[in-house]
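First comes the structure, then the notes that go with it.
All protein chains of the complex are present and in place, except for one that has been dropped.
Moving on to chain A:
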Amino acid sequence: MSQRSAGSGARRSRPGRSQVILDDDEPDVSSQPSSSQVQRARCSFTPQQIEQKVAEVVQFILIKDQKKIPIRRADVVKHVVKEYKGQYPGIIRRAGQTFEQVFGLNLVEIDSKNHVYILVNKLHPLPGEPISMCPGSPKTGLLFVILSLIFMKGGTVKEILVWNTLKKLRVYEGVKHEEFGDVKKLVTDVFVRQKYLEYVRIPHTEPLEHEFRWGARAEQEVSKMKLLQFIGELHNEEPQTWTQQYREAASVESNPR
């Protein structure tokens, strides 16, 4: 909690040298003797300084992940890495190793063009935990219903079908829900930003229509096979009853990402 920032506020001071702001678009250093100072600054980060940066990046990502907000490289550089930008690939690789070794989390790049990352848990919650590993939120239940619907309908569903389904659970598009608040915002905005859902416009529709698909985080975190087994239990059927879905779930299972 940031009350502590009101205290001594002892920021670890860095040697002044590393404060030199670097022009980071690979300069042709060799042809410019005057930039030798810059070059020295670039190489002058000690292993301890790099270590410190890695730790800061790990903390930054953990904090962002608490709200399930995907992490953009641009933000990591702007808020944490700063003048260490030239060292970014090494730093992010080390951060990834730390997540794996210490926390059992995978740092996954879900968008390699814009460099967007999420954390995916390698350890799954289990029944019979003395204290829950991820205290459940009712919102997760709502999300699960929507993901199931999309999966069972072949990967894409029109928005109207989602709302009609939720209506049966007494969750209404325009009505403030006791638990979920503004449901429309939760489903079409929050879940979408968290990358659990994709919400896209269907082209050439008048009036405007949207459809839902699984988002990148759902693809990483949610097991289609487990979902299908759950649906099977509800219907008292074997998961194999749904041939197409079973095939897809099995193929994901056999090709671990």
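In this text, contacts are C-beta pairs under 8 Å (C-beta built on N, C-alpha and C of every residue); 3 or more make two chains touch, one makes a residue touch a chain; residues count from 1.
Definition applied: contacts and distances are computed from a predicted model.
Going by its UniProt record, the hidden chain of the complex is named "Non-structural maintenance of chromosomes element 1 homolog" among "Ras-related protein Rab-14", "Exosome complex component RRP45", "Non-structural maintenance of chromosomes element 1 homolog" or "Ubiquitin-fold modifier-conjugating enzyme 1".
Check A:Thr98, A:Thr165 or A:Gln229 against the missing chain and you find that the one touching it is A:Thr98. Only one of A:Val80, A:Leu197 or A:Leu227 touches the absent chain when the whole complex is considered: A:Val80. Across the interface with the omitted chain, chain A contributes residues 1-12, 51, 55-56, 58-60, 62-63, 67, 79-80, 98, 101-105, 121-123, 126, 128-135.
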